[in-house]
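The other protein chains are all here in position, but one chain of the complex has been omitted.
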Amino acid sequence: MSDAILVTDDLSKSFGALAAVSNVSLCFGRGLVHAIIGPNGAGKTTLINMLSGDLAPSGGKIRFKDRDITGLPPDRVSQAGVGRSYQKTNIFPRLTCFENCWLAAQSREHTSMRFFRPAHKLFAVRQRSERALAACGLEQRAASVAATMSYGEQRQLEIGMMLATEPELLLLDEPLAGMGSDESLQVIELLRRLAQEHTLILIEHDMDAVFSIADRITVMVNGEVLETGPVEQIRTSTAVREAYLGEEDDAP
Amino acid sequence: MNNPSRSVTILLALGVIALAVFPRFGESFYVDLVVRMMILGIFAMSLDLLIGFTGLISFGHAAFFGLSGYLLAISTPETGPVSIWLALPLCLLGSALAALVIGWFSVRTSGIYFIMITLAFAQMLFYFFNDNTALGGSDGLFIYFKPGVSVGGVTLLNLDNVNTLYYVVLASLIGAYALLRVILRSPFGRVIQGIRANEARTRALGFATFRYKLVSFVIAGTLAGFAGFLQGVHGGIMSPAYLGWHESGTVLMMVILGGIGTLYGAVLGAFAMVFLQDWFQELTEHWLLLMGGFVIAVVLFLPNGIAGLPHQIGALFTRRTARPPPERHGE
Partner (left out) sequence: MILMTFLIQLLNSVQYGFLLFLVASGLTLIFGIMGIINLAHGAFYMLGAYLVYWLTGITDNLLYAVLLGLPIMLAIGFFIERFAISFLYRRDHLYQVLLTYGLILVLNEVQKILWGTDYHSVPIPEILGGSLPLTENQVYPVYRLFISLVCLAVAAGLYVLIGRTRLGMMIRAGSVNREMVEALGINVRRLFTVLFSLGAALAGFAGMVDAPVSSVYPGMGDQILIVSFVVVVIGGIGSVKGAFIGAMLVGLADTFGEVLLPDVASVMVYATMTVVLIWRPRGLFGRA
C-alpha cells in the first residue's frame, strides 16, 4: 500500500487459552473507507480495541503514521489522532449534546490543567464543538440533555464526540447498530461525508451499508484474516462467500 | 453538576448573612458550636470535591485533616505563639505533600480498592501518631498558643478573640466555597466531572485521567489540611482521633447527608451532623446507637441528602420519579 495511515504487523491477542485475534497483518490506506466484517466472535471488536489502545496486544505491532503506537493507553492514542466510537453508546447521559462535544473538544487544548479561567471562555473549544455538532447533524439539539434523545440521535452524538477530537483516523464499532432503515441512511450519508476528509475503519454487519461506502473490506473469521482487498474482490470471492456471506440473509 | 439555581443561590446568600450576624445574638456556647460547624463544612466540601465531582470515594480523608492539625501543634512552641505566616504554609504544604504521596499510590486503583487503600493509609498515619510518645501518643498534643497574625510587629488579628476567630472561619468557609466553584467551572473542573460520569470515555477522549484524579486528590487533601489547621487553632488540641476512620466516616456521612455533588450540601451536612451529635449526646450516653441508626436511615431513605429533599418531596406531589441515586459505575 503506497500511503498507509495505519499498519498492523502480526497483531494478536489472547485471553488465557483463548486466542481472540491471531496474526493480523493489515494495511489501511489513507483517505479510504475500510470495513471489517465477519461473524460474531471473529475478533473484530478485539482488533479495534487494540487499535484504539483499550486493549494491549499480546503480540505484534501497530504503526500509525510511521509511529509505533503498540500498547499505548487510549488517551495517548487519541492524542495521536485516532478517534473511536463505540458499539454500546458511550456518552455522558446527563450532559447536553453541546457539553458532551465540549469535553471532547477540550481534549485538544494544550492542557486542561487550568483552574481559574472559566472553561466556557475557551473560544477554540467552542468552535471545535460547534463544528463537530454540525458535522454529525445535531446542531438543533445542542441544548438537549443526551439522555432525553432518541437512540439514533445518541449514536450521532457518539460520532460527534469523536469528531470533536479532530481525529485523522476514525475507528467506528458498528455505527449503525440497532438502527432502523431511515436512521441508517442518515448515518451512512454522514459517514460518506466524513470519508471525504478522514480515513475510516469500521466494523459493520449491515452489508448494504458496507458495500455502498467501503473502498476496501477485510473479512475476519475465528480471529484471523480470511481475506482482505478491494470491495469487488471480496464481493466475488468464493472463499468469503462460503465462510461468511453465504450464511447471511442479506447477501448482495 | 451545573451551578446552583437562582433560588438556591438566594438561600445560600441568606444563610451567609445569617451566619454573619449570628455572633450578635448568639451565646458564646453557640458561637463556638457554629465555628465547629463551619470548620467541618470546609472539611466536608473538600471531600465532596473528591466524591461528588471526581468520583473518588475516599475513606481516609481525615488523614490530611489530622496531619495538618498536628503540624500546627508541632510547630507551636510551649513558650509563645507561632507566626501564622510560618504555620499555615507549613500545614498546607504538609497536607499537600501527604496527599501527593498517598494519592500517587491510591489513585492508580479504583472502586473498592481505592476505598480500602485510602482507609489503610489513614490508619498508617493514625498509628504513627498514636504510637509515638514523642508526638503525644494517644493523648495527643496541646496547641499552647493560637498563631500570631502580625506584620512588622503590628498585630493584624487576635485569634484568641472568639468573634475574630468566628469571622476568620466564616471568611474561610466562603472563600473555600468560592474557590471550589471557580475550580469546578474551569477546564480542569470539566475533566474531573467527566471522569466521575464516565472515566473510560474521558480517557478515550484523550485525557490522562490518572493525572487529573491525582491533582483533584491533592487539592482536596490540601483543603482538608486547611480545615485541620483551623480546627487546631479553634480547639487548641490535636489527638490521633482526628486522623481516625471514625472521623473519616463522619465527614463522609456529612457529604452524603447534605447531598453529594452540590458543595453547599456538604456544608449543610456538616451543620446537621454537628447538631445531631450534640443532640444525641444529650439524649443518651449510648448516642452512637442513635447515630448509627440515623446513618442507616439516611442511606435507605434519603439517598440524595438534604439538598435533594426538594426533589424527593416535589416528586411525591407530582408523582414523577425522583432523581435516582448514583447507580453503580462500571468497575
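In this document, chain identifiers A and B correspond to the written order of the chains, with residue numbering beginning at 1 in each.
In this text, contacts are C-beta pairs under 8 Å (C-beta built on N, C-alpha and C of every residue); 3 or more make two chains touch, one makes a residue touch a chain.
Bear in mind the structure is a predicted one, so any value in this text is a computation, not a measurement.
Within the full complex, the chain left out of the display is in contact with B. Per the touch definition above, the residue from B:L11, B:M124, B:L283 or B:I313 contacting the chain not shown is B:M124. Across B:V16, B:I296 or B:I313, the residue that sits in touch with the chain not pictured is B:I296.
Checked against the full complex, the one of B:I256, B:M273 or B:I306 touching the unshown chain is B:I256. Listed here are the chain B residues that touch the chain not shown: 51, 57, 59, 105, 108-109, 111-113, 115-117, 119-121, 123-124, 127-128, 130-132, 245, 249, 252-253, 256, 260, 286, 288-289, 291-296, 298-300, 303, 325-329.
Operating definition for what follows: only the chains that are shown with their structure count from here on.
Centre-to-centre, using mean CA coordinates, chain A is 43 Å away from chain B.
Chain contact summary for the complex, chain A toward chain B: residues 52, 54, 73-76, 78-79, 84, 90-95, 102-104, 106-109, 112-120, 122, 161, 165.
Every residue of chain B that touches chain A in the complex is listed here, in rising order: 182-183, 185-191, 194, 197-198, 200-209, 211-212, 215.
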